[in-house]
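Here the complex is missing a single protein chain, while all its other protein chains stay put.
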Amino acid sequence: MNLIYTLRLADDALILGHRISEWCGHGPILEQDIALTNTSLDHIGRARSLYQYAAAQFNALPAEAKAGTFASVMLNDFVSKGAAIDEDDLAYLRDGNEFYNLLLLEQPNNDWAYTVARSFYYDAFNVLFWTELERSADTTLAAIAGKSLKEATYHLRWSSEWVIRLGDGTEESHSRMQQAVNDLWMYTGELFMPNDAEVAAANAGGVDITKLEAKWTEKVAEIFAEATLAMPAATWMQKGGKKGIHSEHLGYILAEMQYLQRAYPGMEW
Amino acid sequence: MNLIYTLRLADDALILGHRISEWCGHGPILEQDIALTNTSLDHIGRARSLYQYAAAQFNALPAEAKAGTFASVMLNDFVSKGAAIDEDDLAYLRDGNEFYNLLLLEQPNNDWAYTVARSFYYDAFNVLFWTELERSADTTLAAIAGKSLKEATYHLRWSSEWVIRLGDGTEESHSRMQQAVNDLWMYTGELFMPNDAEVAAANAGGVDITKLEAKWTEKVAEIFAEATLAMPAATWMQKGGKKGIHSEHLGYILAEMQYLQRAYPGMEW
Amino acid sequence: MTVHSFQEHFDSKIDREVSIEPRDWMPDDYRKTLIRQISQHAHSEIIGMLPEGNWITRAPSLRRKAVLLAKVQDEAGHGLYLYSAAETLGITRDQMYDQLHSGKAKYSSIFNYPTLSWADMGAIGWLVDGAAIMNQVPLCRTSYGPYARAMVRVCKEESFHQRQGFEIMLSLSRGTEAQRKMAQEAFDRWWWPSLMMFGPPDAESPNTEQSVRWRIKRFTNDELRQKFVDVTTEQAKVLGLEMPDKDIKWNEERGHYDFGKIDWNEFWNVVKGNGPCNKQRIDARRNAWENGQWVRDAALAHAAKRKARTGETKAA
Partner (left out) sequence: MTVHSFQEHFDSKIDREVSIEPRDWMPDDYRKTLIRQISQHAHSEIIGMLPEGNWITRAPSLRRKAVLLAKVQDEAGHGLYLYSAAETLGITRDQMYDQLHSGKAKYSSIFNYPTLSWADMGAIGWLVDGAAIMNQVPLCRTSYGPYARAMVRVCKEESFHQRQGFEIMLSLSRGTEAQRKMAQEAFDRWWWPSLMMFGPPDAESPNTEQSVRWRIKRFTNDELRQKFVDVTTEQAKVLGLEMPDKDIKWNEERGHYDFGKIDWNEFWNVVKGNGPCNKQRIDARRNAWENGQWVRDAALAHAAKRKARTGETKAA
């Protein structure tokens, strides 16, 4: 269960890191291109630490348990040969229905306002989440949380500033920013809907993500107020990502991301 | 050599069919959505006939020759197991540098004008080309050419009409159409630049594509005149596709197109 | 004739199962109901192109790619017949598009679910087209002539699509373990939304009675749904797939399969616009429309120029 818990966090990091990396070379301002690439690097770096930990957990499983963990063909082929898996096998050889990232994070970049809104919603959650996870009894996760908290704090400052700048900028930027926070609102509910692994973690004394919503909403409201943005209206919340049921976007992300590993199986790069 | 010749024609058909199929469901006019999907089907259908023929040629080779034909890992793995290959292995398991389609055909759809211009340049060539190839001593190719000529004749009528309609439509459509024919002009030279397989074919009494340029230019000039479009200025012509050196677009096409076959190797669908 | 006698004449045609044709007198409500239903149906075909169109570039074999392309093309064709049928009732295609793009018009909610694997192409053909056919076959004898004739063509092609979908599922379920799982997973995701395609339970379906009278509807939602459950449960056995509903059980007495509770809360939410892909679908169509404006403008302008030139030639 801890394995899926770890993987889910890793998938969040990889998929958001991927999306943000699509901006590289195409940002509106050179300094921001650099800042965003830096953020992408933080996410990819966190993904690596988490996948490494997940791989270690998997490799420590008894053979029978290993065989039943994943359905993805190429990963299972690899496992069935008795080889130990590593971070890349988890990132590159799982199919979409075994990715557990939030729907929010796979949504397209669209424009700068959407990219900022997506990060802002996630960063605001992350600061609360890593603060809690840093107290985890699992020392590996606690260590990752400590580092991630520092990064998330910085990310949140950046995305908050941009929410405010665009919200309280020009008429056009205000309307684009409002549109972005409205359109992405339906993906924020999933932040606080635990999947089985997260329920189990909470029951075992880990982070109870359902308890983070109030503080998160408070933070969002605070920044939106400064940004002169209206809080989005209550809506039906989308879910599924945490259980491997995604939007149509993830398939395209993976087709691109995993192509080389799939086309040249089992090679070292 | 005939194998590469056949494959090249198949690749043209598949890649253009793929690009056109991207419009399906997104066309500007429902009737045209249907017309374009029909064209895509023609191209995919031709690709199938040609890949089937190429696969038969390959399967008839002695084992040593087979081993040296392709470099693509998954295709070679397949071949090395002694299995006969089929149309899908050729379409889905070759890497980009073993695709020989024209650079023109992998260019993005961009807008309706670009899509029309790309097809027009190619259709005008195809009518001339299939007319010649229909007389081929290779009865399989001759039969495919006969069917393709009928289709190409229809395709050319469609694309010519649209060149004229947009060229001689509104100010905006005129300027978009002119831009499209100008921008794609640099990819038309390759239509008449034979690769080794085409040189060998011409030497053996097959179609000499270098001889088709004059008639092609005449046709293009005729339609552009009716469309009130200026002939694009002479420019340096891009080449490489026919030798497997493509633009950056092909890699993305293949990552998407081949993903499933790569992720689930060796399965029947 | 007075309005009263028009009405009598109309009613008698309905009773004798004679077709109502575009030039015939018809009650306003009949016209409105038909426009709503036919245009919804046309929109469903057009929106329905998107979830399947999503896999054209990724189809796992060239044969499957060609078949899928042809299928999506057929859907465009269905849209075309149906828009034409609706136009005979005095609404233009552009008006109907406008209703679709502005969110005023509805379309089948099933297309607001995402297509997530190749097996979804099988599941949609098998289940969604299967359910559509059950809904639509009775419409081949519906009272309004142009609609009935359009439905004859539509149903013929859709039963072909349904067989193709079933065949995809069969290939997968007889394939590798991974393919069987892919098929099962798609079945699991599409099952409940397919049941919802028959509409709300009869008790909550207000239009049924009048529609039955007009032969716009010939069976109730629940009747059709039951038939679908019965047929599909048998087909799932052939495929060797597990029913996604643990409560499915043969009821000897009723001569039907009993089945579990449908989550109508989800249904109404998707109808109201809260499905996973509502926004994405409408955005895609609206973008196609808006990005195509200059193309349509050009086609009109060119046609006008041609006409003017022909006029000049004639005048000369």
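Labels for the chains are A, B and C, by order of writing; each one numbers its residues from 1.
In this section, a contact is a pair of C-beta atoms (placed from the backbone, for glycine too) under 8 Å apart; a residue touches a chain by one contact, two chains touch by 3 or more.
Quick caveat, the model's predicted, so the values are computed rather than measured.
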Chains in view that touch the one left out, judged over the entire complex: A, B
Residue of A:47, A:85, A:124 or A:229 touching the missing chain in the full complex: A:47
Absent-chain contact - pick from A:34, A:65, A:84 or A:204: A:34
Hidden-chain contact residue, picked from the options B:134, B:161 or B:183: B:183
Sole contact to the chain not displayed, among A:16, A:75, A:103 or A:166: A:166
Chain A residues that touch the omitted chain in the full complex: 14, 18, 21-22, 24-31, 33-34, 37-38, 40-41, 44-45, 47-48, 51, 87-88, 91-92, 111-112, 164-166, 168-170, 172-173, 176, 256-257, 259-261, 264, 267-269
Chain B residues that touch the omitted chain in the full complex: 71-73, 96-97, 183, 186, 235-236, 238, 240, 245-248, 251, 255
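We take it that only the chains that are shown with their structure count from here on.
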Partner chains shared by chain A and chain C (touch criterion as defined above): B
Chain pair that, of all pairs, has the most C-beta pairs in contact: B-C
Centroid-based (C-alpha) most distant chain relative to chain A: B
Chain centre separation in whole Å, for chain C relative to chain B (CA means): 35
Intercentroid distance (Cα basis), chain B paired with chain A, Å: 40
Residue list for chain C, restricted to those that touch at least two other chains: 58, 176, 178
Chain B residues counted as touching two or more neighbouring chains: 256, 259, 264
